[in-house]
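The complex appears here minus one protein chain, its other protein chains still in place.
Labels A and B are assigned to the chains in the order they are written; within every chain, residues are numbered from 1.
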Amino acid sequence: MFDREYSFKGRHAVYVKNLVDDAELFNRNIDVYMLAPVVGFLYGRTADVDKTDNTTTKIFTDVFLKEQTKLVFIYRLLLLLDEKVEKVSAEQRIDRAFRTDNDQEAKEKNMVLFDSYVLGGIEYLHEQLFNNKLHDQEFIDGLFEFMYEFNEDLLSRTSEEDIYDILNNYK
Amino acid sequence: MLLKNLTLQNFRQYKGEQILQFSADSNTNVTVILGENTSGKTTLIQAFNWVLYGNAHFDTKDFLLNLEIANQLKRGETEYVKVAVELIHDDMEYIISREQLYDCVSYGEVKPRQSAVRIQYKSSDGQTGFIEENDVVDTINEILPEDLSSYFFFDGERIGNLGRNDKSGRQDIAQAVKGVLGLNVLDNAINHLAGGYKNSVIGKFKNSIDIVGNENLIRLKGELNAKREKLEGKKLSLEDVKKMIGYYTSEKERLEQVLKDNKETADLQGKIEVNEAEIRRLEKRISDIRKRLINDFSSKAPFYFMQPLVKNAAHLLNDTKEFDYGIPHMHSESIDFLIKRGRCVCGTEIITGNEAFHCLMDQKNYLPPQSIGTLVRFFINDAKHYQESSNETYETIEERYKDFRECVNKISELRSENAFISKEIQGKVDVGQTEQQVVQFKKKLEDAEDEKDSLVKEIGSLETECDHIDNQIRSLAFASEKNKHIQLCLEYADLITNTLKGFYAKKEQEIRIKLEQRVNEIFTKMYHGKRKIVINEKYQYAVETPNLTKEFQAMADKSTGLETITSFAFISGIVDLAREKISSEDLDIKSEPYPLVMDAPFSNADEKHVANVSHILPQVAEQVIMFVMHKDWMHASKVLDARLNKKYELIKKSETHTEIKECK
Partner (left out) sequence: MSSDLDHYKAKKMIKDILELEKNNLKTKKLNNDAMIDKIRKMIEAEVKKCY
């Protein structure tokens, strides 16, 4: 996984270009690719590949290889948690996340799931962060607002439990 | 290259055969030819030009045959004009001779025919022969390139050509200089290897990469071509925008100066400019902050946002603790082995489908590679690690954002203030309109800068994309056996090109710096003022006069005496440098020394300069041949007598007849 070239297509390609080249809110296409599935999952957004448009923008293999470790982590994370796309038990989800590395068919199925969150996340990010009429500085304002709201949300949630404790408990 | 002698036969006023021998001794290397104006000094210079390149610039055009001889010709008779120069170059002796037939077609009408040039050579081991007709011109140009000839045959009276001292008017002699200094070989090699996309060794290798039958390669090449075209278009647009920016900027500055000059508005205009400077500084700061903010966001956002997800995943893994209770040091293959042999470690019989079999098969899930305990452990570790690193993410970004906003607000304030001041200025009767124009140009400038920025971005990403596709083509092509050989050739060609380029760049810069130094050394010796020569990458030179304003500089350069000195310094610099051999261990480039032949070098300089020039020149060129007027010789002889080997005088017998007489 994450060892070969990927092309964004159709409107998602346009969105990525908007975010990376026009608004300059992300340094590289792959930075969008890494955040999008997380955001897509958080806000319950999935989407299919848009084949109606010829626009593309790519992530090249060598770029993927650099970030492979992080991407595999995110991949496993989503596979552990997703119950929306397919109703699966906890045990099945763990299997899906960790046991399928050598199973070609299962991996492909997983990647379809992962990619649908990627595309959904791109749509969400584009909605939240991009607007044709904005100027340079206003993009930054929008970006900060996006983070601010999430931070507020996060603060209200983590006041109950400490993640560290949970993690440390695991033997 | 050393000149040995010059033979003239019926060339202009030199009736009959007349010979000039040149001193070529290292100590006494000066030959002087004295003569008044119109005695034929210029003609002798032209003789060199004619024998080598077939050029002759006279008032009475191409008619080279001595007039007295011409007039004696009867109908049907012919006579030759001939010039021959004997020289030594690169260990070879050459006699270059050119002759032109003149034909008396009818009484009083003598017509010139085509001139023909021949070269006879004699090598250091005694071999002689004639250079093939087709190669003659090139051989001459290799000995002394025509482009450069006007610097070695210095025609003092034709300052006009060399005197165009505005930077744009100067002839581009880079190629010729490189030739004299020996960089041509490298330059040509590099051009042949990598000079063009298609027309070069590397281009041909790239093109010959087998694309038939490989759809991907064909597609990629198509993509690449399309992108390259687009890139070129964008580059052209960028050039246009840059020009506009240059224009708007100069207009704006001109108008701002008007405002500054006006007493009433000077202060106000000053305040605007101070504010603008501060705005620029803040904008740069904003740009920095923005970059850092986006860097932080780009790299840290995923882990920041995934915090709640990680918590949930941790819960999940915590609640289902059933992994990796496998048997230590046992592998799935061990089970396969047991099943195959039909008997367990404990002795129980294993048959496909029986209880033992099912038990063993189940156990495989808890052994590597199916056991996931390790993977899960790594996963948890990673989660902890990412969690730690995202602790400060929000605070960091918030800080930066605050900074950012401060700067933005400050800029807004300053802009309002400037707008206010601008309105004030516009209210002033005299300059109101000027201020309006300034505002307009500022807006146009802003728009143009935006356009430039977006073009630069586009060009950057297109170039990256082209590189990526190029790399893809290479790696795809390498896969095919047929292309492996070409790929290897490409790599060697690349290596060779880069090696040569590196060496060339180093040498060229060394030479240019040396040249500039050398020229300035000579220049300060010759000219006692505070001036300096600057040489650019095109080997064009200009005089820089520090401490004078630009207007004075233009005026100062117009004095032809200064131009002469400038040219001398430059020529002397090149000639001096040409003497040094440029070499390295692996690559061997030779340079030839050259003589200096000058016609009336003092005609435009004063007495002090005559002495200075005379002093420098013989030290700088291996051989100096000078055509001088008697009056100028008076000053020069004091310095040059000791280095003199041969001295001639041109005796003007009549308007159409000059004799060369050697002075003992």
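As a convention for this text, contacts are C-beta pairs under 8 Å (C-beta built on N, C-alpha and C of every residue); 3 or more make two chains touch, one makes a residue touch a chain.
All of these numbers come straight from a predicted model, not from anything done at the bench.
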Displayed chains contacting the withheld chain: B
Identified contact with the non-displayed chain, of B:Asn37, B:Ser123 or B:Asn199: B:Asn199
Which residue of B:Asn5, B:Thr139 or B:Thr656 touches the chain not shown here: B:Thr139
Touching the absent chain when the full complex is considered, from B:Ile496, B:Met629 or B:Ile651: B:Ile496
Option touching the unshown chain, where B:Asn27, B:Asn225 or B:Ser475 are the choices: B:Ser475
Chain not shown, touching residues in chain B: 135, 138-139, 142, 184-186, 188-189, 191-193, 199-201, 204-205, 474-475, 478, 485, 487-489, 491-493, 495-496, 499-500, 586-588
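One rule holds in what follows: only the chains that are shown with their structure count from here on.
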Geometric centre distance via CA averages, chain B-chain A, whole Å: 48
Chain A residues touching chain B - in the complex, by the definition given at the top: 21, 24-28, 31, 34-35, 38-39, 41-42, 58, 60, 69-70, 73-74, 76-78, 80-81, 90-91, 93-94, 98-99, 102, 136-137, 140, 143-144, 147-148, 150-151, 154, 157-158, 161, 163-164, 166-167, 169-171
Chain A contact footprint on chain B (complex, rising order): 286, 290, 293-295, 297-299, 301-302, 304-321, 323, 369-370, 372, 375-376, 379-380, 382-384, 386-387, 394, 397-398, 401, 404, 408, 457, 461, 468
